[in-house]
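Of the protein chains in this complex, one is absent; all others appear in place.
Entry: chain A
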Amino acid sequence: MIRFENVTKKYGDTEIIKGISLEIKDSEFVVLIGPSGCGKTTCLKMINRLIEPTSGRIYINDKDISEMDVIELRRNIGYVIQQIGLFPHMTVRQNIELVPLLKKWPREKRAERVKELLDLVGMPPEKFMDRYPTELSGGQKQRIGVARALAADPDIILMDEPFSAIDPIARTQLQDELYELQQKLHKTIVFVTHDIDEALKLADRICIMKEGTVVQFDTPEAILRNPADDFVENLIGKKRIWKQPEYVTAGDIMITNPVKALPSRTLAQAVEIMSESGVDSILVVDKENRLLGIVTAEDIRSHRDKAKKLEEIYTSNVFTVKPDVSILNVLRLMSQKNIGYVPVVDENNVLKGLITRSTLVNLLGGN
């Protein structure tokens, strides 16, 4: 467990960390994110004391790190930085076994660990062990970076924008690998990034920072559902909801002005309204906009007498949903009941909108 207590950092008169308190649980994957200069990297580096706070305390497992031996502390924390952090004059093997070497592990144990780790990150040891970093691709270098951080089996791993210098395809793959690795190893990982997609993909919890303060520290789900303020909303982006269908609600995508008519309208009028709006069904509502039922073009066609009123023919047992229902549930309902439209109503049955198949198609099309 890592705990920040009122941590501040000043450089001269500028306060870049303004009293941060937070707690990171064991085996938790926490992503620190925010625009450059928000203090995320500073926070990370305070955990292994590459940067010392101006005031406040940081605890690891309830021990104040400022009282620990700094060299010992760092050797027990994995550290991954951008690919450049590999030592270019050392082979893959020498890079990986560095911390075990510093910890004076015997040679055989180190050799064994190197092989184990290369296997773990999916790079055949006999092929890669004696290569130099310049002989590796960006993605391979970063895998070695991760393997190196894991070498002495630390409980905590700090990762400072590890994938930012890598091409998008390799990055996606590395993210997947890291995620899988974490499912196996259950390390406490603190990961800095400026890429919100990366954060949402990897984090158990995301710590959103701005100008040296924590704006919101919560699970990706909670952040997507309830952004703390405009800043967070902007960061996750309005488009965000389209990429995560489980967080899109009926209210987000419904047509807010569906075609509707009072029950006192005649069928002839209803036909006119429908053809004007280019739809094939009409919602019947009362004067308080409460949903009564639905009439389709098909229903009207089956009645010869166009002077009949809607109230005489509408179907009243309509499947409806509330605005906060996930669209996945809406989809399920539509396919199970084989219906083409679902009115959205509030708890008083007041009509709020309508979801049709074409709304959903547009959504999937990314509009």
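Please note the rule applied: a contact is a pair of C-beta atoms (placed from the backbone, for glycine too) under 8 Å apart; a residue touches a chain by one contact, two chains touch by 3 or more; residues count from 1.
The criterion applied here is as follows: contacts and distances are computed from a predicted model.
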item	value
Name of the absent chain as recorded in UniProt (options "Multicopper oxidase", "Osmoprotectant transport system permease protein", "Sigma-70 family RNA polymerase sigma factor" or "Outer membrane protein beta-barrel domain-containing protein")	"Osmoprotectant transport system permease protein"
Sole residue of A:22, A:90, A:318 or A:360 that reaches the chain not shown, by the stated touch rule	A:90
Selected from A:26, A:52, A:72 or A:176 as touching the chain missing from the view	A:72
Contact with the hidden chain (one of A:132, A:231 or A:319)	A:132
Contact footprint on chain A, counting only the chain that is left out	45, 48, 50, 71-76, 79, 81-82, 84-91, 98-99, 102, 132-134, 148, 158
